[in-house]
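Working notes, structure below.
Removed from the display is one protein chain of the complex; every other protein chain stays in position.
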């Protein structure tokens, strides 16, 4: 019972019927269960949006913070207690729009966290504005002439930043999503999983059918360690490849580089600075 | 005299003797002069830092704003008056650190501006902290164990975002820098020029000699329109390629997509909304 | 069974249901048509932060006496799904008439007698469940004795884009609902006999969102960069919509920081920019507000408040950000805060915001809230004249200095490319020419120059509106969106020697306010927050202590009942 991730009580879920978020929630719970992760050691962080409500719907710890700011607390939590499994989970707008700077610098920092992005190519919670990943030409209440920008390509950017784990899945394939989430959580270092997620209310273009039609699974023999090949995959446009697109195992990991875990791996909350040592430091500044 | 970009009075310059910024200033003035750009039609925007002081040292219009925020006002200025030549100029910390989100989304927006980044791989003005482009392992007062992150690769990110013009130069080669700046200013769309610039006080690693040794000029027959090749170039590590690394001519341009210049190209400041039309709009909401 | 129920003065009709059931359409439809028919109509909705499910409601209030406020009281409740939430349930009294679908069951039905009408069946017969909302709207229209074709134009407008078939089906559904209503009116004597007046028709029915949007355009707004955030998005939408008719550059920024820095760039280049956001988004703009202060840039910011801190209650209402807006940004510099109460205020003050910003080169805030954004109300055209606006920038000459010391204290604002001078603005402390300085003498002169504008603005302050006798002893003061409810409660209570003062320019306060509070023997401040932020400001600005504070901070707007009671209790 302890690792069910289910609540004892009935939890009201604020998503629309048919929303792709349900699948992601299910896949995540399954992945964590199959990895036998103790929920008591799992922390989810999120921003604000429909996707960002996910942590509220599974029984684990969470830090549901500000729009666009899921990544910085996630990295700090990991740095403060590396024994925790930390997952930052938010929407495309949250992660790539408002939170874009943390996305790129979070990749560089490479804390051992998993970053799940519900990519519905729209701002769901605020009722259908374009997100960075919205298809060119989509009309919205604000983009009355349609968007004109090339959609943000998180996979290509992550590869360009030499991220340590870059994957994409389609929630239309729940099992694959679950498998890749498992790999991402197991991966040591920052792991991006961009999940294609239909928003059945506000995105009439990128539907379940559309995602199915516009994706394919990378072949078994695809080598995710080849950065150049990964870049080629990341800029394919007709159909988006699914799977682990790029991977590097050898990058320094944020929390390991802080120095505080060189001598022991106890979380910071268990430690106290030595009083005498502080007095000693003060004494260094004495005149005598 | 009108396009000299020189002041009548003696201008105190706050840079250190020998700083690479002097070269960039000179190259920019030369480029603008050779392009016969009327200074009265040139606006520079910048953030805060040593590099960001540049606009104060040449005789043109400027908007010297906030740290990290050179790009948004530049794009808005261009959108408000497309007849102006707009250049956003700042440091590596300013553009890729504090301003990272505007960098990535500015590329997508693709206003017809030039973005010059003085890349000294350090925070100069604040006295020598690591910037996103600082080499791995550099020790600073804050990074007492040395930085551990892989340096931010602006060229690779720009290529990943399919930027319309991506170039890198080394101010050790003033003439080449000037030539590329000219191309960047002439280019229609967002143009990034990342200029290697020695900070002679705080960066003892990336000196004039180091930059010379660690760069080479792209061959004449290099094709900057091949994105895949550009990516390969952008991740070379032994020596950094100099020149125009990537280029796309056909992307929609921000200010052209706003609709306000469809009928005429007059700057917004010349226009007034029609009073009667506003009354008409109000009347639509009448009950009668 | 209803049996002869008549509403002859004022009726409050509430629809409750889930997000996605089309309550907003009912509201829009009923309000628009009743207004067209000459009824005095006020409406406002409250909704949850979700796209489907949950429980939302809308109140449509029609009256003879220009009641422009939210009442707790529900005269007729139409539960669309009968899962009436705690909040709505609490508003149901023994006088509430509940009219629900026959097949529904649920809490609302348990407690009280419910009049059953085959809404769902009728909707299904009209083409499906999705017609439930228009069926119900048709039903309501019949109660007002409006013809069954009264909705036709509205439906054509609303659904025209979806094709003729859709319009036709909607018309049918309305007619069917109308017939049900007509039947109830006739057979059960449910009567709403309110006045229809031609002058109502001549008013302009707007919600707060459109009032601000139109006000902005009337103020010359030709640039908006914003980032979506409830409840401010409506103004972003509104201006985007107006950009079909007017030359306005509309850009959805990557974040709020970009939005306001774009706005400042636009003003610098001679455009007239506005930013629309809410508290949390505005929190990201504080640094750039300070920049506007330093570079003496005009800036117009619309802030639609919602209950905080942090994400708080995204779709509810509060006046909790006044202190923050007043002090946002490091360092010291003047600013202006305007807060509309009526729809007319929204148009007039936003228009004025552009003028003040441009003339005095300061950031000007239009401070609203969710309640104001979402209320629909008729406004009188003659109370919101659309004036030709003035652009204050100058053509520069060769000697141009952006921060010139002048006798009137304002440095003429040049823009790049217009004239022969260079326009240099700098976020550092600067000399007259805009170049960076670290001189202490210049510092003092520039601080003095920047600050001096506050008193100039104060002298031109927009007057507060006094309702009631001039020779009051008790003064009840409010600001912003509470206008309607305060006025109604004030008039209901009829306390002699009491007046109601509505502040429209919240900061800096004008001499009139100083004078009013100076001669009051008792000052009562009403506001929608916990600490009494405006009360504190009033004391700071006028030196007058506030005797009583009436506050509310549960996320809802004040109701007429609550304020009436509070006013009664003032003794």
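For reference, chains read A, B and C in written order, and residue numbers begin at 1 within each chain.
Rule of thumb we're sticking to: a residue touches a chain if its C-beta (ideal position, glycine included) is under 8 Å from a C-beta of that chain, and two chains touch if they have at least 3 such contacts.
Predicted model, so just to flag it, every value in this text is computed and none were measured.
K.L.:
Pick out which of A:41, A:176 or A:207 touches the chain that's been left out of the picture.
P.N.:
A:41
K.L.:
From the list C:279, C:434 or C:508, which touches the chain that is not on show?
P.N.:
Missing-chain contact among the listed residues: C:279.
K.L.:
Identify the residue among C:266, C:328, C:353 or C:475 that touches the chain left out of the display.
P.N.:
C:328
K.L.:
Name every residue on subunit B in touch with the hidden partner chain.
P.N.:
These residues of subunit B touch the chain that is not shown: 14-17, 48, 50, 66-68, 97-98, 100, 123-127, 129-130, 132, 141-144, 201-202.
K.L.:
Counting contacts across the full complex, list the positions on subunit C that touch the omitted chain.
P.N.:
48-49, 54, 86-87, 257, 278-280, 282-284, 286-287, 290-291, 293-295, 305, 307-316, 318, 320-321, 323-324, 326-333, 426-429, 438-441, 443-444, 447, 451, 529-531, 533, 536, 539-540, 543, 545, 553-556
K.L.:
For subunit A, enumerate the residues touching the unshown chain of the complex.
P.N.:
11, 14, 39-41, 43, 45, 48, 53, 55-56, 59-66, 69, 71-77, 79-81, 83-84, 101-102, 104-105, 109, 254-255, 258-260, 267-269, 271-275, 277-279, 281-283, 285-288
Here is the rule we use: only the chains that are shown with their structure count from here on.
K.L.:
Name the chain whose C-alpha centroid is most distant from the C-alpha centroid of subunit C.
P.N.:
B
K.L.:
Calculate how many whole Å lie between the centre of subunit A and the centre of subunit C, each centre taken as the average of the chain's C-alpha atoms.
P.N.:
Result: the chain centres lie 37 Å from each other.
K.L.:
How many angstrom lie between the centres of subunit A and subunit B, each centre taken as the mean Cα position?
P.N.:
Distance between chain centres, rounded to whole Å: 30 Å.
K.L.:
Going by the touch rule set out above, which residues of subunit B reach two or more other chains?
P.N.:
Subunit B, residues with two or more chain partners: 101, 104-105, 109, 254, 259.
K.L.:
Of all residues in subunit C, which are in touch with two or more distinct other chains?
P.N.:
Expected reply: 243, 250, 254-255.
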